[in-house]
Structure formats: structure tokens, C-alpha cells
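Removed: one protein chain of the complex. Kept in place: all other protein chains.
Every chain is named by a letter (A, B, C and D) in the order it is written, and numbering of its residues begins at 1.
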Amino acid sequence: MSRIWNFIKSWTVEMGSPPLFFQWSSKALPWLAIISIIVFSIGMVWGIFYSPTDYKQGDVYRIIYIHVPSAILGQSILMFMAICGFITVVWRVKISGMLIKSAASIGASFTLIALITGSIWGKPTWGTWWVWDARLTSTLILFFIYTAIIGLHSSLDDKTKADRAISILSLVGIAIIPIIKKSVDWWYTLHQPSTFTLSSAPSMAPDMYQPLLVCVLGFYLIFAFLLTMNLRAEIVFREKNKTWVSKQYLNRQKNDK
Amino acid sequence: MKSDIYNWFFLILKRDLLIAFRRSSTYITPLIFFLIVVSFFPLALSPDQDFLRSLAPGVIWIAALLSSLLAVETIFSEDFKDGTLDEFFVTNEPSFVLVFAKVLCHWLITGLPILLASAISSIILYLPASSFLPMICSLILGTFFMSLLGAMGAALSLGRSAILSSIIVLPFSIPTLLMGTAVVSSAINNQDYSGFLLIMGAMLAIGIPGLCLLTVEAILLNYE
Amino acid sequence: MKSDIYNWFFLILKRDLLIAFRRSSTYITPLIFFLIVVSFFPLALSPDQDFLRSLAPGVIWIAALLSSLLAVETIFSEDFKDGTLDEFFVTNEPSFVLVFAKVLCHWLITGLPILLASAISSIILYLPASSFLPMICSLILGTFFMSLLGAMGAALSLGRSAILSSIIVLPFSIPTLLMGTAVVSSAINNQDYSGFLLIMGAMLAIGIPGLCLLTVEAILLNYE
Amino acid sequence: MLPKLKVKNLSCSRADNLLFHDLNFEVVAGKNIEIIGSNGSGKTTLLRILLGLINIGEGKLEWLDNEENYNHYRSIDCFYQGHSLGIKNLLSAHENLSLSSYSFGASEEKIAYALDRVGIKNHLSFTSELSVGQKKRISIARWLLKDFGIYFIDEPFSALDDQATSLIIEIIEELNAKGASFVITGHRASDVISNQIFLDHEV
Partner (left out) sequence: MLPKLKVKNLSCSRADNLLFHDLNFEVVAGKNIEIIGSNGSGKTTLLRILLGLINIGEGKLEWLDNEENYNHYRSIDCFYQGHSLGIKNLLSAHENLSLSSYSFGASEEKIAYALDRVGIKNHLSFTSELSVGQKKRISIARWLLKDFGIYFIDEPFSALDDQATSLIIEIIEELNAKGASFVITGHRASDVISNQIFLDHEV
């Protein structure tokens, strides 16, 4: 058991050393870009042009292909950040701290997209932009947690410090999310019966569902791609004075010639 | 001499805006704080649409006051600690220009985000679109007045007794709160709200010179 | 060794309580703030008894959360600035005892005034007497949890503005808000509220060790 | 030449302690004054009284104005540097100079020259990463931004290494040559400044 533990530790530490990461990520990046763009476009095109029109909502429902994947991503990214946060707090792996920072803004954006697309969708279907429903509310709170993390990071001038600070916050965040989901559920049912529970919506037809799955996968890949890009930018920014960074760029310039 | 004062004013404004923009939390936090406080009310009270709409003016105004007050509280403290406030007072330039520049800068970096946040809140609290414009107008006047008041409170509590600040600032903010709420609720009920706006404008007109001068005095108190 | 930790704990508690009592603003401000927030509702909305009674649980809880949060924000900053926090960390005594002692002290000087203020408010807002006890119980658990959370926020944002630590803490305080209002409104409607109290207790039980340890981490961060 | 500032019978007490009593001195162009006293003897207080930052002293301050009259009102440009240095962490070294109240009206070349003179390269990054001493150098750079009449500097020599100390002395002499005067404080007599005022009552 402890050997596996040690292996994970040494592996993360090693692969996470910024120069090494930079090396393997620059090889992986083009592939990641190609694959994620292909999967994402397949999902989008399939969903938006080739899936059947909903008999009740018409074509508005197609917003689902953005809404649901981004809502899912919004939650997964916080989970991812909490894992990185754990690694940062316990082992002080530098790069996992940068990972949280790079993931935070992506997570916030996806959550915001989910909120906005949801609102846009809500206007025609529910007749209002916003309802204080359990799921919506907890998504809003999720967004607040992201902004708290981002705000904290920006307020600290020392960036390695800031990384550790937001690791702590994302650890607390992940612990509180299930409580919020649960309590918000109770809260709603306490006052009045839920009018718009999403879970009791009619189960989807498979030819609507399949493109959705592809979209979700595409969003995950896009996240991986954006994350790598963000992280590389972050590394270059943080280590701009280190020799390996200037070397990297010198090499790049030589290759360009 | 006159153009000198303008340059002086812009020097301070530029300096403070630059520092504020270097730390994005200065303008993001009031916005988020506002939204969180607003979302507390549906959570703690009831998510019912009609109920929330009737509550909305009060809720938005409470959130605006709180976030502007909280944000203003550090307006002088950093300059005081690192000695730059001393330097501004040592020059022969008029000090109330300094105070006004700092208040204006503060309003730009917190008041504007609060306006944005209140626009979002008016949607999630189901405010009718017709009340949007009066709400924004009253908020502009009100948050600026709060920045002025808060600056005075912050000056009084520089280094010591925070009690003075909250006891002075909170009661004085109540008229603004009541006026502001009155503007928005009148607008919702299609009543005339211009009277309230006028009163708020008048308060601001008196407040700008009056409170700036008092704030100068309050800052100088800390040097004795 | 064990009695040593107790003595250590009481040393910190005594020191902090003494300092707090020398500066009356520490315990008066939360009380005044609470009362101002609460009294705003009858003023701005409607003085109708039934309306206010329906509002009361939420309003009291929102006021409690906000005032406890505002007060907690300076819990470590002074010790950090004047170097005493360094000294506490240099000794070989366990640091989470320090954090817990400071949180407890903070709760004593702000949580208790809040309880007093909420007792007064329950009269202003026409809460039935039967809901008084559950309200106090839930507030005790809730404000203590808020002090813990706030301490973490304060440690993370040491030296930064108050509003930053509030936006860190507020999202996490929502479960407390929901549970707390649920307790009071169940009590008003003569429903069983023990379940909610239990959950609040459980959150506190997990929060005390967990948040104290994370707070220690957060404080140490500021030294790097 | 007329003295820029005449201090007459200045006394001050704080919390029932007499800090100083019947001080009389004059600040003359090109000459410096060193105020020496142990901790708590009132050096900082004296400087702040002279500048009008606090208003608790008794006695007379007379400032020279452009028409060679003496006024209670100060029209001379003064530079004050207290225990805190007046350096903003979030501004770069250059911005700290160009946006400080003392640089008001200073040209870009002056700023570049001043930074160069104290040996601070224009760090593009924020000054938050600099040490106390490095910040002190930046604050010294500001002495050079304009021609101030009198410099009031609180303990310029504390927390400085030898190199920086001799830098300060050099700069002081240079500014003296241009007619500026320094009023500085310290705990023991430095060898550089001849005119010394001792604030020595018991601690």
C-alpha cells in the first residue's frame, strides 16, 4: 500500500516538475487540441443539426448540448481542484498548486455558462430567467465558491502562497458542496412543492441522449486542453526568470527559423 | 494654481486606480458580496416570486449599503500604515482634494461593480423592468453618498476605535436606505419617485464638501 | 503535559478577553449592527405584525450571520501585525489549541452579544415565545460555526480587506443559514426541529477539528 | 542669507511628560540639523510639529516666504519621511516615484536619474518582493525628484547597511550644495552633521 502511495507521490512530483511538464505537454498539446476539437465539433454538430426536434419545446431545447455539459464540468472541475488542493497541502507539489489556479477560472467560466444558458433556456420554457429552485441555487453557490477562490488568489501578491491558500479553500469547498445540495433540497421542499424538478423531466430519447454524451466528452477534452494551455502560460509567467524557460524559448526560436 | 489642483487630483486618482487594478479582488469582491447577500434572502425567507418582488427594493439596498461600507473601510488605512498619507498632508496642496479623489476612486472601483450586481439582482428578484432606471439612479447617488460617509468613518477609526466608525456611519446610512428603497418601491407601484431622488441628490450635494472637510479633520485627528 | 495544554489555552483566552474588554467596540459593534439590520425591515417594508412574524426567522439569521462575520475578520490580523502570532507559533505548544482558543474567545465577545440582540429582535419582530428557546439554541450552534468559518476566512485573507474574507466565508455559511431558519420556522409552526439542530451540531463537531487545522495551515501560509 | 525656518521657544508635552522645552534653532540653507535623543525622547513628535502634522506644541514657527517675510504659514516645499517609508507594494519602483506626492511635477529623466543614483534597477515587478532596506533606497531616490527646501527625515540611518549609509551621506552633501537643508533624527551623533540638538531628558 505504502509503495503505491510512494509511487504516486514520486510520480506526481517528478512529472510535475515544471521543465519536465513543459516538455511532455508541448508534445501532447497538439494531439489534445486536435482530438478535443474533433470530439467537440462532432457533439455540437450532431446535437444541433442532426438530433430530432423536441415535440414540446421545439428547437430551443438544443441549448441542452451546451447547458448540461458545462453544468457537469462546473462541478467536476471543483472536484479536480480539491484533489490538486490535497496534493498541494500535503506534499507541496508546486505544479498542483498552479493546476488549481489554472482550473479555477475555467471552472468558473463553465459554471457561468451553465447559469447563463440555463437562464436563456428558462425564459421560453418557464417564463422567467430565474427560479429559486434547489438545483439552480446550488449552481449559483458553486459559482460563488469559484469566485471566492479566484478573488483570494488575486488578492495575494505572492503566487505560490496564493496557490496554497486556494488549495485550502477548494478543500473546504468540496466538503460543503454536498451539504449545500442536500440542504437546498430540503429547503425547497420545506416551503412549497417543487414545480420544476429537473430529474422528473421526461426521460430523453436516445437520439437526443447520444449526442449529449459526445458533447460531455468533448467538453471534458476541451477542459483538458484549456487547462494545459493555462498551466503552461502560468508556468512561463511564474518562472520567467529561470534559465530553462529562456532556453525553451530560445530553442523554439531556433526551430522557427 | 487651478490647473495644479487638477493635476494633483488626477495624480492621486491615477495612483489609486492603478493599485486597485493590480489587485482584481478590489472590484470583484463588492460585486460578489452583493450577489451573495441578495441570494441570502430568498434562501432564508421564501423563494416565492411575488413575495420576493415586494422585498426586492429593500434587499437590494441593504446589500448595496453593506458592500459599499465594507469595501470603503480600508480606504485610508493602507496609506496611513505605509506613510503615504503623511506625505500627502505634508505637501501644500489642499487636503480635501485628496479626500475627494480617494472617495471618487473608491466609488469607481466599488460603486460601479455594485451597480452591475444590482442589475443582475433585479432579475433574480423579479423586479419589473420599469423600475430598473430609477433603481440605478438612486443607487448611483446612494452609493456615492455611502462612499463619502464610509470614508469619514474609516478616517475616524484609523488605527483605533472602530466603534466610532460603525456607530456614526450606520445610523447616518439609514436615511439613504429609506430614500433609496422608497425610490424603487414607488417605481414598482408606478408612483412618482422624483422627490426622493431629489432629496438624495441634495444630500449628496451637501455631503461632498461637508463630509470631505470633516474627513480631513478626522484624518488629522490620528496624527495628534 | 495535558494540564499544560489547558493552561496554554487559558493563557490565550485570558489575554484575548482582556484586550477585547479594553476596547468596547469589539462587543458593542456586532450588537448595534444586528439591531440596525433588523430594525431596517419594519422601517422600509411594512410594520404589519403577521408579515414581520413570517419574516422574522430569516431576518434574524441573516443579521446574525452578517454581524458575526463582520466581527471575525480581525481575529488574527492584530496579532499578526504586532508579531505576537509569530511568538505563539514559535513555542512548541500545538497551534490548533491557539486557534481554538482564539475562536472561542471571539465567540464569547461577539456571539453572546448577538444572542442578546436576537432576543431583543424576537420581540420587535413579534416572534411567539415558544420559538425563543429553539432560536437561541440554533443561534449558539450557528454563530459558533460561523466564528470557526470566519476564522479560516480571516486567516486566508490576513492583511487584506474585510470584504474579501466575507466573500470567502459567505458561500460556506449557506447551510447554516438554511438549517437555522428551518429550526426557527419549524418551531413557529410547532413542527419538530430537532433534526435540524442535530445536523447543525454535527457540522460543528466536524468543523471544530477540521476547520481549526485548516486555519493553522492558512495562518502558516502568511509566513512564507 | 535668511534662515528658512526659525523655531522659537518650542515646547511640547505628551501625556504629562515634558518632551522638550524652549527649543530654539534655525534651519539655514545648505546646513543640516541633527536631532539626537534616546527612544521616546520626542524626535518623531518634533518633526511632525515642525511640519504642522500635529498641532500640540507651544512656541513659534516662522517660515520664510518668497517675499522674504516670515509667516506662520509654510510656503516652502518640504520633504518628510517618517518611520514608514511611503512605498507602495503594488507599484513598481518607477511608479512609486512617478506617482508619489513628492514627484508631483517631476520629469521623467529626473525619475530615471534618481533610481539610478540609489542603485535600484527599474524592477518591473512590484516592490512587495523587496526587503525593508531596498524599499528604503527607493524612498531615498525620491529626495532627488525635485528641489525641496527642507528635508525632514526620521532616522535615515537606521536599518541600513554601510554602502547605503555612505550613499545617503553623499546625497545629502550633494543636495546641501544646491541649498537644501536636512533636519534628521538619530539615536547617536553621526559624524556628518555638525549642528546637533539633543533632546535628552530621562527616558
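Assume a contact is a pair of C-beta atoms (placed from the backbone, for glycine too) under 8 Å apart; a residue touches a chain by one contact, two chains touch by 3 or more.
What you see is a predicted model, and the numbers here were worked out from it, not measured in a lab.
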Query - Sole residue of D:3, D:40 or D:59 that reaches the chain not shown, by the stated touch rule - result: D:40
Requested in this report: Check each of C:8, C:96 or C:126 against the chain that is not shown and name the one that touches it.
Outcome: C:8
Report summary line: Cross-chain touch to the chain not pictured, restricted to D:24, D:163 or D:194, is D:163
Report summary line: Against the hidden chain, chain D presents residues 14-15, 37-41, 44, 83, 119, 129-134, 136-137, 155, 158-164, 187-188, 203
Report task. Would you write out the residues of chain C that touch the absent chain, in ascending order? Result -> 7-8, 11, 14-15, 18-19, 22-23, 81-84, 86-93, 220, 223-224
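Simple rule for what comes next: only the chains that are shown with their structure count from here on.
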Query raised in the report: Can you give the whole-Å distance between the Cα centres of chain A and chain D?
Result: 54
Requested in this report: Could you give the separation in Å between the centres of chain A and chain B, each centre being the mean of its C-alpha atoms?
Outcome: 35
Query raised in the report: Which integer distance in Å separates the CA centroid of chain C from that of chain D?
Result: 46
Report summary line: Residue ranges of chain A touching at least 2 other chains are 141, 144, 147-148, 151-152, 155, 157-158, 184, 187
Query raised in the report: What are the residues of chain C that contact at least two other chains?
Result: 160-161, 164, 167, 170-171, 174, 178
